[in-house]
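Below is the structure I would like to discuss, written out as structure tokens.
The complex appears here minus one protein chain, its other protein chains still in place.
Letters A and B mark the chains as written, and numbering starts fresh at 1 in each.
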Amino acid sequence: MLSIENITHSIDAWLNGKFSPTVVLLLESVIVGLCVIGLFAVLGLVLVLMERKVSAYMQVRLGPNRVGPAGTLQTVADTLKLAMKEGLTPDGADKLLFNLAPFLVIVVAMMILAPVAFAKGIQIWDINIGVLYITAISSLSVVGVLMAGWASNNKYSLLGAMRSGAQIVSYELSAGMSVISIVVLTGSLRISDIITSQQDGWWLFKGHIPAMISFIIFIIAVTAETNRAPFDLAEAESELTAGFHTEYSGMRFALFFLAEYVNVFIVCAIAATLFLGGWMPLHIGHWAGFNRVMDYIPSSLWFMGKTFFLIFVIMWFRWTFPRLRIDQLLNLEWKYLLPMSMVNLLLMTVISIEGWHF
Amino acid sequence: MNKEELKARLEEMLPSPSFEEGAEWTTVLLDKGVWEGFAREMRSAETLEFDYLFCVTAVDWRTHFTMVYHLTSTTRRHMLVVKVRLDHDEPVIRTVSDIWRTAEFHEREAFDLFGVVFTGHPDLRRLFMTDEWQGWPLRKDYEDPVNMIKL
Partner (left out) sequence: MIEELGTTEQGDLVINLGPQHPSTHGVLHLVITLSGETIRKVEPHLGYIHRSIEKMCESLSYRQFIYVTSRMDYLSSHINNHGCALCVEKGLQIEIPERAKVIRVLMDELTRLASHQLWWGAMAMDVGALTPFFHAFRERESINDIMEETCGARLTMNYMVPGGVMADIHPNFQKKVKEFVRYFNTKIDEYDELVTDNIIFKSRMKGIGYLSPESAVSYGCTGPTARGSGVSCDIRKLYPYEVYGRVSFEEVIDGGGDCFARYNVRMQEMRQSVSIIEQLIDNIPEGEFQAKTKAVLKLPKGEFYSRVETARGEFGVYIISEGGTTPYRIKFRSPGFSNLSALDHMARGHKIGDLVAIMGTLDLVIPDIDR
């Protein structure tokens, strides 16, 4: 069967036959890098278009429909426009930090992609501490946001950055707790192990109610971490105009924009990996026939389907809910989500030790 | 309280009030000196309770200014119009913004457009016009060749 796994293996074998291992590693890094950049571009285009279409249908309008068939090339046109615009740097800004911030944000987003498994056998780096790596790197993105807010020399940006700092640091805790509750079940931090452990059913269903609770908490927390409505206080259009990226224009603004969407993709991919089995098809216990049928659907489709479903859910949030206030936001985390996820983690541990999960 | 009762009540409170006849609502002409004390009194006086100042404006009569205060009571629903005559060269009057808070903005407006000075006003600055604006636009003798279009 022709699958992406076979293609990558054949490329690897062919390269190994031609060059020495060091050169192979270098060449493969270059290929992977190009793939990631390509993926970024495609994701940006697709997700922005998707957001605009989803919001349009929720808001009783059509959305982009002029450029290309059914408006599919709208985002390409938008990107072209942004690329041609002048990237302004405000006079009083800290030039170095101001210019560095968008790149930092985008680099962080790229780095988290490393351990994500896109399909069976398609993973850039199957590191043994995959989950820890993801949580560690994702907390770096706040540095970029703070940098942008501080360096802009604009009060709105500063307020936005401060909000964002408080928000991301707080919600990291619940997100981390939810991740750990799955790690407790699997007993491994390696992404591939977590996926394999879901061969006979996804953790969302196998882990009883605690798994569902941690799934919901995870979705809430990552929505907050990616600064999406109803937690978009860092940008809060009606309060802070555009928050931390008020002063950015042209391609630098586009990088922030892209990073937001890529981050949404990544967190949804992680949620799909941890709770919905990643690329693993829907398997139910010992229903061999059913499982066989499900296996015929390619693993990459499973992964993308789950991820895009979660992305849709997060977009749905954005176009339905009003925004929280900063103190309500922090209350929600520290008074409700964090204690809940702590108790939940305890429950999960008990379930895991007693072996009550399926 | 109807118009007659209100008139009688005001005659009790004021030494020699002069009323303007023919208007829709009871209209009393007051002296600048009497106004402030009377305002405070009628804000809380029993049976009057003029707690709601709904319109404050100035009128330029070329020879003098008139400050016009439209008052009503949210409990008793009677209306009173108070007019205070001001000197044209030196329009100064005591503020009532400490009695009715709404007067703070309305008096700033009157200052901005007519140049009426309210003593004791907490924040008497230009409201609509820019801070460096010269002249008082709503006065009858105001001329502005640039911004004004004559019909």
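Everything that follows uses one rule, which is that a contact is a pair of C-beta atoms (placed from the backbone, for glycine too) under 8 Å apart; a residue touches a chain by one contact, two chains touch by 3 or more.
All values derive from a computational prediction rather than experimental measurement.
Visitor: May I ask which residue of B:S16, B:T63 or B:T130 touches the chain that does not appear here?
Guide: The single option touching the absent chain is B:T130.
Visitor: Looking at A:F205, A:F290 or A:W319, which makes contact with the chain not pictured?
Guide: That would be A:W319, which touches the missing chain.
Visitor: Looking at A:E28, A:D94, A:D200 or A:E239, which residue reaches the missing chain?
Guide: Touching the chain that is not displayed is residue A:E239.
Visitor: Touching the absent chain: which residues on chain B qualify?
Guide: Here the touching residues of chain B are 22-25, 27, 51-55, 57, 59-60, 68, 70, 74, 77, 100-102, 104-106, 109, 113, 123, 125-130, 137-138, 148, 150-151.
Visitor: Name every residue on chain A in touch with the hidden partner chain.
Guide: Touching the missing chain: residues 55, 58-61, 155-156, 159, 163, 229-230, 232-233, 236-241, 319-328.
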